[in-house]
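Let me give you the structure first, and then I'll get to my questions.
With one protein chain removed, the remaining protein chains of the complex are shown where they sit.
Coming up: chain A.
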Amino acid sequence: MNQPVAPNPIPLDASYRKTPKWRKHIWGYLFLLPAAVIFIMFLWVPIVKGMFYSFYDIDFVKGNTFVGFDNYRTVFDDGDVWIAVKNTLYYMFLCIVIGFWVPILFAIAISELRRFQGFVRVAAYLPNVVPAVVLYGLWRWFYDPVGPINGFLTQTGAESISFLTDRAWSMISLVLMETWQQFGSAMLIYLAAVLSIPKDWYEAAEIDGAGIFRRIWHITLPSIRGLILLLFLLQLIGTSQGFQSQLALLDGGPNKATLTYALLIVKYATAKLDYGVASALGVLMFLVLGGLAVLQYRLNNKGGAGV
């Protein structure tokens, strides 16, 4: 509580003082009750159930049977799991190489715009509000062998690229598409931070003879370092769970080139109806990502983000 507690203006009478603690706070707890019930029913129970189910063979008709570590054995024997892990790491890597620095760069550039800054912000954020399904339909056409990008490439004399069907390109194409859609929100967050840097710092640096790039390097970037770190971590956590565009555009193909770990979980559940193995995969993922989550938690507390 960061509210300064005002001295109670009402003199407490004896009967009030005697009220048991629980009674005084009954409304406070009643207000919390629905949320607590819902959090337990729809978050904690599934999480615990997941761990539980990973040791069971789930059958909707015959009922569940305990199978010990069989599901985990299936996971480790399945060659696809290693392909999926590798693909996920590759996807995370590409998202950083292609997508991570773009919003930082544009935030700094846009902060220097004197006119049309509002318009540029809106334009940069606009793809964010395009629904995912529209995004898929649109970019499937863009990446088409006879779509606009290849049209442009062949007109300029370059070779056309099969963005989606070429194994070397498929993941890159997805990351480009997602960067197009998502960079705006990160950019706005960085922009707010860049704009809040006191202007006299630049003034002082300039008087000391620092050039433009040294000002950016020694003032702008260090000031938003905490934010960069936090967004980096959030991106790692987010991309490590990515599967929707891989599923929607390519269904993990061509030849498993975009089969990510989370997509494998989904496929075990929806295609093979093997919910036990899917739960086991989830538990394993939880163990790996737990480390990242702890880091995020500590960073969040340091940054004073309120949690």
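Just so it is clear, a contact is a pair of C-beta atoms (placed from the backbone, for glycine too) under 8 Å apart; a residue touches a chain by one contact, two chains touch by 3 or more; residues count from 1.
The definition used in the following text is that contacts and distances are computed from a predicted model.
K.L.:
Assign the chain not included in the display its UniProt protein name, restricting the answer to "2-oxoglutarate synthase subunit alpha", "Carbohydrate ABC transporter permease", "NADH-quinone oxidoreductase subunit K" or "Cysteine desulfurase".
P.N.:
"Carbohydrate ABC transporter permease"
K.L.:
Using the document's contact rule, name the residues of chain A that touch the chain not shown here.
P.N.:
1-6, 9-10, 21, 25, 27-29, 31-32, 34-36, 38-39, 41-47, 49-50, 53, 58, 60, 106, 108-114, 119-120, 122-127, 129-134, 136-142, 146-148, 151-152, 154-155, 180, 184-185, 188-189, 192, 199, 202-203, 206, 212, 215-216, 219-220, 227, 230-231, 234, 237, 240-241, 243-244, 247-248, 262, 265-266, 268-270, 275, 278-279, 282-283, 285-286, 289, 293-294, 296-297, 305-307
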